[in-house]
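Just passing along the structure, written as structure tokens.
Every protein chain but one is kept in place in this view of the complex.
Our next item is chain A:
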Amino acid sequence: MVVTAPLPRTRRRSRPLGGPAQGWGFAAPTALFVIFLFVIPLLLVLQMSVSDWPLLGGNRGVNFPENYIDAVDHRLFWDSIRFTLIYTVITTVLLLGLGLGLALIVQESTRWKGFLRTAFLVPSALGLASASLLFYVLYSPIAGPFADLMDAWGITFLGTPEGALWSTVFLIVWRYAGFYMLLMLVGLQGIPDEVYEAARIDGASRWQTFRDVTVPLLRPTFALTTVMCVTGSLLAFEQFYILTKGGPDNSTVTIVQLIYSVAFQGQNSLGVAGALSVIVLLTLVVINIFQLRAFRRPDES
């Protein structure tokens, strides 16, 4: 993905340490791993998507357009796509905005800012599953700290579709804001002081400096964080699986949850799940290519 960009630093290429044979010797474990755990499974999922393949029955021959037709005709297909897209837009906007905001707050290195940085980062040490379980209790109308409040005001966190969506968004923002803050800090550090100095000499106000200096120079950081955040959100699973279980009334079923339930819960059809996976994979590739195009500098295109 974007991370490939800054690689070619070995321009002043001096003599390699050894011959191709030795190179392959060191690369062999990686190659074996990639072939057996990535390339072959990828080919297998392509084959599954065109085969009649029940969970326990194994391959039962070609079932080509039917798997894809079944996938698209699934009653939750369009709903889950719509929900996943809405969720992705909300989390990406919030996480990038908050990440940058928090980074600007903690940029200076004072003791208090150092503490704040740690406080914002601690939640990202938790696993997504642990964080979801934590909020599952926190949002609970029985055991949560807001139980009395919820009872008195007659509200629930997870009881309505909107509530479930925003409660999950809050969990994700809590868990990931520090991480995106860190990426933004890295980007901010890459902006040389002289640039700010020049802006100051030109008499730019704080807001002008932010808008005309900081934001344009953070472009590569925005590209990286947007691609990461969009990809991560489109593939959301654990948070909804644990927190909302797709409910209420299947209103928070994401596309990956749909794949999981088609494959392992009820329908047990690896063929249709494979077809869904291939659709998601292709969509993701297209979306990422589109994003990278959009983020390319104007003078390059």
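Here are a few things to note about the model shown:
In the analysis below, a contact is a pair of C-beta atoms (placed from the backbone, for glycine too) under 8 Å apart; a residue touches a chain by one contact, two chains touch by 3 or more; residues count from 1.
What we mean here is this: contacts and distances are computed from a predicted model.
The listed options are "Universal stress protein", "HEAT repeat-containing protein", "ABC-type sugar transport system, permease component" or "Sarcosine oxidase subunit beta", and the UniProt record of the chain not shown names that protein "ABC-type sugar transport system, permease component". Between the chain not shown and the residues A:L134, A:M150 or A:V169, the one that touches is A:L134.
Chain A meets the missing chain through residues 1, 3-7, 9-10, 14, 16-18, 20-31, 33-34, 37-42, 44-45, 48, 102, 105, 112, 115-116, 118-123, 125-130, 133-138, 140, 142-143, 145, 174, 177-178, 182-183, 185-187, 189-192, 195, 198-199, 202-205, 208-209, 212-213, 217, 220-221, 224, 231, 235, 237-238, 242, 256, 259-260, 263-264, 270, 273-274, 277-278, 280-281, 284-285, 288.
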